[in-house]
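Note that one protein chain is taken out, while the other chains of the complex remain in position.
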Amino acid sequence: MDARLSVIDERLAGIKRIVAVSGCKGGIGKSSVACSLALLLSKANYRVGLLDLDFFSPADHIMLGVRNVFPKEEKGLVPAEVAGIRFMSIVYFIEDRPAALRGIDVSNAIIELLAITQWHNLDFLIIDMPPGIADATLDVIRLMKRIEFLIVATGSKLALDSVTKLIKMLKALNIPILGIIENMRIGKSNAVQESAKTLGINFLGTIEFDYDFEDCIGNVDALMKSKFVKQLSAIVAKHKGLLR
Amino acid sequence: MDARLSVIDERLAGIKRIVAVSGCKGGIGKSSVACSLALLLSKANYRVGLLDLDFFSPADHIMLGVRNVFPKEEKGLVPAEVAGIRFMSIVYFIEDRPAALRGIDVSNAIIELLAITQWHNLDFLIIDMPPGIADATLDVIRLMKRIEFLIVATGSKLALDSVTKLIKMLKALNIPILGIIENMRIGKSNAVQESAKTLGINFLGTIEFDYDFEDCIGNVDALMKSKFVKQLSAIVAKHKGLLR
Amino acid sequence: MHEWSLAQAVVNAVADYCARNSCKEAEAVVVLGELQQINASVFKLALKEILEAQNMRKIKIKIEREEAVFKCRVCGFQWNFSRTKKGLNASDAELIHFIPDVSHAYIRCPKCKSPDFEIVKGRGLWIKEIKSL
Partner (left out) sequence: MHEWSLAQAVVNAVADYCARNSCKEAEAVVVLGELQQINASVFKLALKEILEAQNMRKIKIKIEREEAVFKCRVCGFQWNFSRTKKGLNASDAELIHFIPDVSHAYIRCPKCKSPDFEIVKGRGLWIKEIKSL
């Protein structure tokens, strides 16, 4: 019997809302949105946690310029605080080593993290999801009954195809979907907005392709001033009821 | 005992070279490179197979505009031929349904596909890899002893961090790496080329960000005329010894 | 007739066993998991044909069947394939026949609708035993 499963609810009890940033396909901006959203909410004086569950391409520590921190051991692991955000990631444990993790290992590591992480009280826990509908996605659905999904997509046919599958599954399971954010828009196609309509999902807004975004990675101040974050901030402001 | 493992070598015996297009991170152009490379090699009169192993964001059927085909049942499954390429993908079996596959299911499905697919004689089998170093990557390494990797990366810090881990692992295992292709270049940074140097990997060349690429998806003729494919074609021509 | 490719897998496994143990007479017990819906008579015919072609007439292969059982990872409910099979049309069942794992795209937990279930047993073909005679 897996004792760890008996303590997860208690570990999450002090968290008001759990939001998984997902989109099934890789490289559509899940990590960029997750980190920026965590920063914005923290700046708005919410207590925010950020959990990077992409064990193969963990990005949030790079995005936020995290260096030389480690969780504190205190009745479990208390996430290090980075730019006001309580931050938990597999990189604390693997650093820059390649980690060959099959699904069963990913699942076990997620259960372990959820069982030992002491988030204490949070208004939001933002989860940066890996691509796919595999162990990580199935485990957050299974283990976090209050989870809500925030969907990211690009206008590419390839991204829309994947994200459509994820949305269909979430809807069939009656899991709340906050809505869909279009990212990296370059042309004028309305494909994401139209897909949202067809799928019956809230279309939240567009973040354009930001040619200066790469230069902001690793620097929280620069990120906060980027066009990317400004557009995300406008989306959050426009849908005030959604995230509070 | 898993009988399927005893027949995989025989199924691959008629294939001269097996090339996995990978890069650990999602959305860097693995599928775009894999499909385009398969088309280019086929056009150069090689016998080419294409195996899409990204079960969550299968893209190759969309890229190649595959419609209404299914493998032929003949002592196993003989891949359908699409634009001269023998094409195998999970989409034959799941179509546009969401498939919740944990690592163990992905691994089982890959073993099954390798055991029943009759590729017959091929000069190249191109494998379009999913992101990560999870079940699919570990299984192709485990089950295809002759596999070679072709690495795709973008200049983003996030992509380079992930791809570096994959390359470190492949090198430690003495798995041949053909080299690294930089994709979606926009600015003038030499980050990919420098990483290649540091890692001791062949830098093969650059494919620039192609603003018209999205419009070519689904149309083989348009793809072949795209800037993307022209630049990939130049890379292949420049490294003639690499792929023949 | 993709059963042929699996029959060949079995014959290869037995041949490997015989090579390792320098024997010419052996008996194998092959289990056919229900989910894969292998046509046993086609499979037996293929086995016979391959064994003859490879001059392995002294190999005996016994066939057993195993029912498929699923267990939901979300609510813990356990059920049999026969229960959900009725809900599948013939062409969906055919796709599961090729790759049993794609059942995760077609079958849902009857109790909580989750696609996150374990195939506890009866997924597909495996060899329970090989022994030299």
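Order of writing sets the labels: A, B and C. Residues in every chain begin at 1.
By our rule, contacts are C-beta pairs under 8 Å (C-beta built on N, C-alpha and C of every residue); 3 or more make two chains touch, one makes a residue touch a chain.
Here the structure is a predicted model, which is why all the values come from computation and not from measurement.
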Omitted chain touches shown chains A, B
Touching residue (missing chain; options A:4, A:17 or A:227) | A:4
Of B:141, B:178 or B:232, which one is in contact with the hidden chain?
-> B:141
State which residues belonging to chain A touch the missing partner chain.
-> 1-7, 10-11, 73-77, 90, 92-94, 97-102, 105-106, 108-109, 112-113, 115-116, 118
At which residues does chain B meet the chain that is not included here?
-> 138, 141-142, 169, 172-173
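By definition in this document, only the chains that are shown with their structure count from here on.
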Sort out for me whether B-C or A-C is joined by the greater number of C-beta contact pairs.
-> B-C
Quick one: report the Å distance separating chain B from chain C, using the average Cα coordinate of each chain.
-> 29
Quick one: chain A and chain C, Cα centre-to-centre, how many Å?
-> 40
Mind pulling the chain C residues that touch 2 or more other chains?
-> 114-116
Shared-contact residues (touching 2 or more other chains) in chain A = 138, 169
